[in-house]
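Report on one structure; see the data block that follows.
All protein chains but one are shown at their positions in the complex.
Coming up: subunit A.
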Amino acid sequence: MIRAVIVMNTQGKPRLVRFYEFQPPEKQKELIRSIYGVLSSRADNLSNFVQTDAMFGEDTRLVYKHLATMYFVFVFDSSENELAMLDLIQVFVETLERCFKNVCELDLVFNFVKLHTILDEIIFAGQVVETSSEEVMKAVDEIARLEKSTNPISIVTKSVAGRLGR
């Protein structure tokens, strides 16, 4: 089971935080800080895995990917495969790339609701439900379309909608 998905920048500021088992805000903050502490001290050429028994309990580990100014972190237990999780991050990032074109930190900051929507299509209740970024995009686009049609005054503004339409 996946315990948490965290996206933060290289200064440790969280951009997307999703815990699949409830953690109170203070605890979340503490966990994010300790994860950041570990990640920021790791050189680039090392493995993408870190054992997190101390933070998330027995037998948990995290996989992270350092892309530009961001860390993408998935925390999970022994029922998942490390390398596969690394590719799941890849799927997530690919989807973001499709969604935002040349995705950058600002996109993530201002669209974190959308990030949640995307993430919900990939991971549901801590389990992987979809691994094809194409399928995820289809679903997300359809959601955007339906939301728009049921809601004439859309909050999805033209520029974003235009991007999605492409």
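What we mean here is this: a residue touches a chain if its C-beta (ideal position, glycine included) is under 8 Å from a C-beta of that chain, and two chains touch if they have at least 3 such contacts; residues count from 1.
We take it that contacts and distances are computed from a predicted model.
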>> When one chain of this assembly is omitted, its UniProt record names it as which of these: "Mic1 domain-containing protein", "Gpi16 subunit, GPI transamidase component", "Origin recognition complex subunit 4" or "AP-4 complex subunit epsilon"?
In response: "AP-4 complex subunit epsilon"
>> On subunit A, where is the contact patch with the chain that was removed from view?
In response: 13-14, 16-18, 22, 24-26, 28-29, 32, 42-43, 45-51, 53-54, 79, 81-84, 86-88, 90-91, 106, 109-113, 116-117, 120-121, 124-125, 127-132, 134-135, 139, 143, 146-147, 150-151, 153-160
